[in-house]
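Can you keep this structure in mind? I'll have questions shortly.
Apart from one protein chain that is not included, each protein chain of the complex appears where it belongs.
Moving on to subunit A:
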Amino acid sequence: MAEFLSLQAAVSRYIDDGDTVAMEGFTHLIPFAAGHEIIRQAKRDLTLIRMTPDLIYDQLIGAGCVRQLIFSWGGNPGVGSLHRLRDAVEQGWPNSVEILEHSHAAMACAYEAGAAGLPLAVLRGYVSSDLPKVNPQIKCIECPFTGEQLAAVPSIRPDVAVVHAQRADRQGNVLIEGIVGVQKEVVLAAKRSIVTVEEIVDDLGASVNACVLPSWAVTAIAQAPQGAKPSYALGYYERDNAFYQAWDEIARDRERFQAWLNDHVLEQGAVS
């Protein structure tokens, strides 16, 4: 059964230095509060996996938590670059970060294969792309039935999955609504999982086919109201597009980024 913990306790207990951590949420429900707690606890040498690193990984990379990044689209959506990611890759600041990059289709398939307990994912992908030349995780296999050449990538099996969701009930069952991304897949693929939620309720109010994670499939739940901001939680608050635009200026400059990190993350207390 899922254990209810404070976010501080959940991050402290279940994320170790050197872990492979996947914090997911496809534009929606990005677990920023948990990311900030990881920064405050100064976790180091993490391998981070995420389809779209987004501002959350830009912040973790700039804060020096990251050794390796596995991703498929590393920009600030609709705005431009992730400057902290670029600074780490291009200049090695604050430390060099090794990157392994995929396409979205391959990562989505790799999460699904991880949830299914398989060692690899197979897809009709990467045809004539240069990505297989620079990412040794991308291989080609032959279909044993038709002979067709298909792409194969290793499944994603992180040490820890971290996701945000709308709500949990008091038994620890979790409801995810709206753009569900790979939230279910990453939790089922990981050895341990931390789910932050907007609120804890008596009744989830889930429809019969809703995306629900049963309590026994989740390790820890922490209440973190507004824990996905500046991304959004459908039914609770909208995406703060103005902040995404403002981030471009904040993250462009090392000192300005560090001042922001200090004021908005390091000197803030943990939620709940």
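Basically, contacts are C-beta pairs under 8 Å (C-beta built on N, C-alpha and C of every residue); 3 or more make two chains touch, one makes a residue touch a chain; residues count from 1.
Quick note on the criterion: contacts and distances are computed from a predicted model.
S.K.: Can you match the unshown chain of the complex to its UniProt protein name from these: "Regulator of SigK", "Potassium-transporting ATPase ATP-binding subunit", "3-oxoadipate--succinyl-CoA transferase subunit B" or "NADH-quinone oxidoreductase subunit F"?
M.R.: "3-oxoadipate--succinyl-CoA transferase subunit B"
S.K.: Which residue, A:V11, A:V180 or A:A220, contacts the hidden chain when the whole complex is considered?
M.R.: Answer from the full complex: A:V180 touches the omitted chain.
S.K.: From the listed residues A:A9, A:L123, A:A217 or A:V265, report the one that touches the chain absent from this view.
M.R.: A:L123
S.K.: List the residues of subunit A that touch the chain left out of this view.
M.R.: Residues 26-28, 51-52, 71-75, 77-79, 81-82, 85-86, 89-90, 101-106, 108-109, 111-112, 123-131, 134, 148, 178-182, 184-185, 211, 232, 234, 238-246 of subunit A touch the chain that is not shown.
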